[in-house]
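A single protein chain has been omitted from the complex, and every remaining protein chain is retained in its original position.
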C-alpha cells in the first residue's frame, strides 16, 4: 500500500492498522525519516517537499511491487509526505511485515534506498540565513540504491 | 536503554518517548517480533518465555553497547517480554535512532541477530494438541549472528 | 504536448506547466530539448547541463531519445531528493 499526503502520520496507528488481528506475522520493521536541523554541515530551519502527482504514486507502487517480489512480505506500506514541514517532523514511513526478520529488515532498507533515488520528490531547505536551497543529489544515496540492483536478494 | 518486562509495550509510545522534541535525528528504525501461529510447520496456540533475571539485563546491555560502538546511534532501546503470551502479541521491540538511515537499519538488524543467540531467554510453545515444546536453537540464527562477528560495520 | 517542470527548473523558468504544440520538428525528446535551449537565456541555462536534468514521458523515466506524440506528457526535473 502506498500513500502520498500532506498530513503527519502516526507510526503506531499505521503499524496497528496493518497488522491487528493477525497471528501469522513474525516480524515488523518500520522506518521513519525525519526533518533534521543540519544537512551537509549547514543549519536547517524548515523543509518543503515538492513532488510530481501521478508519477510519484506510480513510482512508489513499482518500488513496493519490486520489494514484494524479492522478499517474503505479508504486508507493506509506504507513506510519503509533501508540502511544508517543521524540524523533527516525519517525512516518510516504511513498514514491512514478514514471517522472517531478515526479509522484513532487508525489504524496508531496500524500499528506502530505492525510494530515495527513484520517487519524484524534491526537497527545498530553509536555512538560518533565511535562504532556500534545493537539496542536491547524494553520491551515497546512488551507491546505496545500486547495492540492490542485482535481482537476487543476497547482498554481494 | 533496555527493559525486561511482562507487560505488552506500545511501539508508537516508545518511539515517541525516545525521540520527541529532538530535531537532530534523521532516521528511526523499529523492529517488533511477534508470537506466530506456526513454527517449523506446527500449529502454535501460545507461548511462554522464561529468562535468567540479572544475566538477561547484563547481556542486553552488552549487546546494546556493542551496537553503539559500531554504528552512529543517538538513541537505542531494547524491550523484551517474558511470561505467557497469546498469538499475535509482541515479544520484543528494538528501536534505533541515527542521523543516517544505514546506521539505524544495520544497528537494529544487528541488535536482533545478537539478541537471538546471546540473551538468555527460552521459548516454550503450546501447540494444538495441548503439548508444550521447548523451542530449539536455529542454525539460521547462528549464521545471522555470525555475519556481524567481525569488528567492522561493513558486511562481507 | 503537456510539458511540466519541477523543483529548481520550475523556479528558474517561472513556469510549472505549458502546452507545446506537437510538430514533426519536435517529434522526439532530443529535438524538444534542442528547441528548449533556443527559447531564451533562462531556458538555455536550465538545459545547459543535461547531467542534472531528468526526463519523464507519460510519467515514466526515459534515457536516450524517445519519440513523442500529440498527447504525451513530458516532464523535466532534477535528480530526486525525497525520503
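The chains carry the letters A, B and C, assigned in the order they are written, with residues numbered from 1 in each.
The rule is short, and it goes like this: a contact is a pair of C-beta atoms (placed from the backbone, for glycine too) under 8 Å apart; a residue touches a chain by one contact, two chains touch by 3 or more.
The shown structure was predicted, so the numbers you read here are calculated from the model rather than taken from an experiment.
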Left-out chain, listing which of the shown chains it touches: B
Candidate in contact with the missing chain, chosen from B:11, B:27 or B:49: B:49
Contact with the hidden chain (one of B:9, B:71, B:121 or B:148): B:121
Interface residues of chain B (partner: the chain not displayed): 33, 49-52, 54-55, 58, 80, 91-92, 112, 115-124, 134-138, 141
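We adopt the following convention: only the chains that are shown with their structure count from here on.
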From chain C, the most remote chain by mean C-alpha position: B
Chain with minimal offset from the mean of all protein Cα atoms: A
Between chain A and chain C, centroid-to-centroid distance (C-alpha), Å: 27
Chain A and chain B, separation of their C-alpha mean positions in angstrom: 22
Separation of mean Cα positions, chain C and chain B [Å, integer]: 49
Contacts with two or more other chains, residues of chain A listed in rising order: 33, 112
For chain C, residues contacting two or more additional chains: none
